[in-house]
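All protein chains of the complex are present and in place, except for one that has been dropped.
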C-alpha cells in the first residue's frame, strides 16, 4: 500500500509523463550529470550533450539519448536545461556555431542553471526572445550533494508566467524554487549570496584564528559565536577550524566542499557587477583578492575554508 | 499561591540575602545603571560610585549607598562589579589614586564587565592577585535592552573555581554565563565575536546594496540569504536595509542599537590584539577603517548598520 | 636666417611631405583633436572621422578632409591613428559595421593611441594581420597639455620593425616614443604606470592628511618627502594638498588635470588584467575602490588628487 506521500509523487510523475515533453540537457559535469539523472528519474525523456563522450555515455546508461551538438539537442527538445562553467561557455553553447539558437524550435523553454554574470544572462535571454523562445536564469546553491539528492535551491529570473512554466522541471532537480524577479535577477541573487558567504568565511577564520592564538578553545569560541551576534551559516555548519565540526571540509584536510577557485570565480562576478554599475564593494574586493592569493598559492582545489589554514599557519607549511 | 518557578526565584533570592554580601558597583552609565538595579532587585546591598552625581542619585533612589571614590567602595564591598568605557578607565579605577587597590579587602571578588583589551585585563588581574583578591573579565553582549531585562550574556575569563564564585552575581544581571577559559579570554571572546559581527554587517550591506541596485526586491533577497549559505544574525535579525525587518534600527533611521563609534572601538581592540601578536587581520582592518570613515563623517552615534545607507546613497545625502 | 634647430625641423618636415602619405585620424576628442592638428602642422594630409560633426568641422578648418565613417577613412589612408575612449569603441571602430577592416588597404599602418586592456589590443591586432595590415598599441601619457604641445609620451607595443615604421608619425605628436615590446605591451606599460600613480596619490594624500592633522606645516612636510625616501612625482609636481604647489589642480579647487573617473577607468584595467592572469593586486584593488567611491560621490570630473580633500574634510563638506 502506498503512503499518501508516495501517492502524491506518483501523481506528479504521471502528470509529467502525460505531457510527453522531451528535455534537452547540455553540460554533464559534477553538477549537471546528477541534475539530468534526476530529470530521468522523474519520468522525462532526455536528450543530452557534453564535450566529454564519457560523460554522455554515463547518461546513456541511465536512458538518455545522445546528441552530437547543442544544435542537435535543440532540434528534439521542448525544454532545454544547461549547466556550464562560465559566461563564455553559455554564449558559445547558445549563440555559437552548432549552438542552440541555430535550430531551436519556437516556444522552447530554456533554463540556464550556470552561474554567470547577470549582464550576459540578460543578453542571451534577449537573443532567445528573437527566436520566439523563453530563457530563464536559474543558478543553484546546494553543491554536488544537493544536485545528487535533488534538493538544490534554484534562484530564478524571469516573468511570473515563465517562472510557473519552469517550476515543474526545476522541482525535479531541487526542492527550493525561488522566484527572484526579472531575467538576470536569479544570477544577481546567487552572486549576492556568495558575496556574503565568501566574506563571512574570512570573518570567521580571522576571528577563530585570533581567538585560538590567544588561548581560546576553538569549540568554546564557536559555541559563543553560534549563540550570539556572530552566528552565521559558516560558523554553525561549516566552521573552518579543524575539529570544531566533525563533518566539515576543515576536519578532513579541506578536501571536498566548494573550492577556493570557484569562490574566486563567484566573487569575481560580484566585483565585475559592482564595477559595471559603479558601486563600491570594499570588503568584497578584499575578499576576492584573498581567495586569489589562495589560488595563486596552489590551494584552488581545496575547500574555500582553507583560508583559516592560511592565516593559522602563517603561510609556512600550509601545504 | 506561588508557581514553582516563583518559588525557585524566592529561594535563590533568599540564598543571596542570607549571605549578606555587600556588592560595590562602579560605572553607572547606560549599561551599568541597569546592571546595578538588577543586583538590587535580586536582594543585594549596593554601594556605588560614578563620576556623575546624577547617575549616583538615580541609584540612591533605588536603595544604593553612595561612595566618594572607588577606594571608598572597596572599603565596604565583598564583591565589586565595574562597567567602564575603556582600558584607561579600568586602569585608573583599579590602580589609580583613590582607586580600588588602595583599600581593597583581601578576598574581594572583582568582576570587570567593561570591554577592554585582553592584555590590560590580564595585567590588572595580576595586580589584583598581589592584593590577595581575584579579578575576572566578564564583558557582556546584549546591549542596553539586555542590561535592563537582565538577559545579558557574560563571557567570563578566570579559573573554574573563580568562575563558580562569580556566577551567582552575574546571574543577577544576565541569563547566559559562559566560561571562556583563563583570565583575559572573556575579552578575547567578546572581541572575536564583534569582529565577526562588524565584518558581517558590511558583507550583508554590500550584498543587499548590490542586489537592490540591480533590481532585486530587498525582502526577497534577504529571504534567500536567510534560507541559504549567506544566513547570519545580521541578515536575519538586524538587516541593514530599511523595511526588511520592521523592528531593526535600519527601519527607524538607524537610531538606537549599537553605535558605529562603539563598533569602531571594538574592532580597534581586535586590530590591536592582532597587531600585538603579529597576526594578520585583513578584513578586520578594512572593516575597522570603514567604520572609522562613518564616525569621521558624523555617523558615530547612529547604529552601525548605517554602513548600508553610506553605500546605498553614494555619500550624497546620507545625513 | 634659420637656427640649426629650425633647419633640422624643416628637413624633417620635408622628409615627411616628400612621402606624400595620407594619414587617417579617428576620434577627435580632447586629446585626439590636438594630435590630429599636430600631424597637419608637420605636413601630413589628414582625413578624419568622429561621431561629432562639430569636432570634424574644427579639423576641416585646419585643412583636414572629412569622411563619413571609419571605413571611408580606411579607403583613403596609408596610416590610421585612432584615439578612442574604451575597448568597446576600439572594437567597433575597427571591426564593426562601416569599420576600418571593411575597406582597409593591405599594408596600412594602424596606430591605436587609446588606453584599453592589453587583451583587446592583442585581439584586434591579430585581426589586423588577417587583413595584411599592421596594428600597434600606442597609448599616451602627458594629458591634454602634452597633446596640444606635441610632447606626449607614447608607449608602443609591436615588433622592432613596425615600431620604426610608426616612430616618424608618433614623433609628430609626442617627444618621448618608447618601444615597450610585442603587441599589447604598450597598454601593459600604460596601465602599470597609472597603477603606481593612482596608489601613490592616495599614499601622499593619507600621509599629508595625517601630518597636517597632527600640526605639521604642509609645505614643510612635502619638502621632507621630496628630499627623502617618500619622494615621488605626485608629491613633487602634483601635490594634492592645496597651496603646496601653486600650479597643481589642488590649488585651484581640483579642477583641470586628470579626472577621478579616468583614474577609476585605468585602475579598472589594471584590476581586470590582474584578474585575467590570476595575479593578486592588493593595494591596486583598494585604490580602485577608493576612486570608485569618489566617482559615486559625484567627484568623477574633479582631478584625482581630490582624494586628499575627501580624507581631509571627513566627507562633510567636500563639495
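Just so it is clear, A, B and C label the chains in written order, and each chain counts residues from 1 on its own.
Everything below uses one rule, namely that a residue touches a chain if its C-beta (ideal position, glycine included) is under 8 Å from a C-beta of that chain, and two chains touch if they have at least 3 such contacts.
In this text, all values refer to a predicted model and were calculated from it rather than measured experimentally.
Among C:209, C:248 or C:292, only C:209 touches the chain that is left out of the view. For the options C:46, C:128, C:180 or C:244, the residue in contact with the chain missing from this view is C:180. Within the full complex, the residue among C:36, C:104, C:197 or C:262 touching the omitted chain is C:197. For chain C, the residues touching the absent chain in the complete assembly are 118, 141, 153, 155, 176, 178, 180-182, 184-185, 188-189, 191-197, 199-200, 202-204, 206-211, 213-217, 220-221, 223-225, 227-235, 238, 270, 273-274, 277, 279-284, 286-287, 290, 311. Interface residues of chain B with the unshown chain, by the touch rule above, are 268, 271, 275, 278-282, 285-286, 288-289, 292-293, 295-296.
Simple rule for what comes next: only the chains that are shown with their structure count from here on.
Common neighbours of chain B and chain C under the contact rule above are A.
Geometrically, the chain at the heart of the complex, using CA-atom means, is A. With centres set at the average Cα position, the gap from chain B to chain C is 54 Å. One simple way to say how far apart two chains are is to compare their mean CA positions; for chain A and chain B this gives 40 Å.
Listed for chain A are residues 279-282, 286, each touching two or more other chains.
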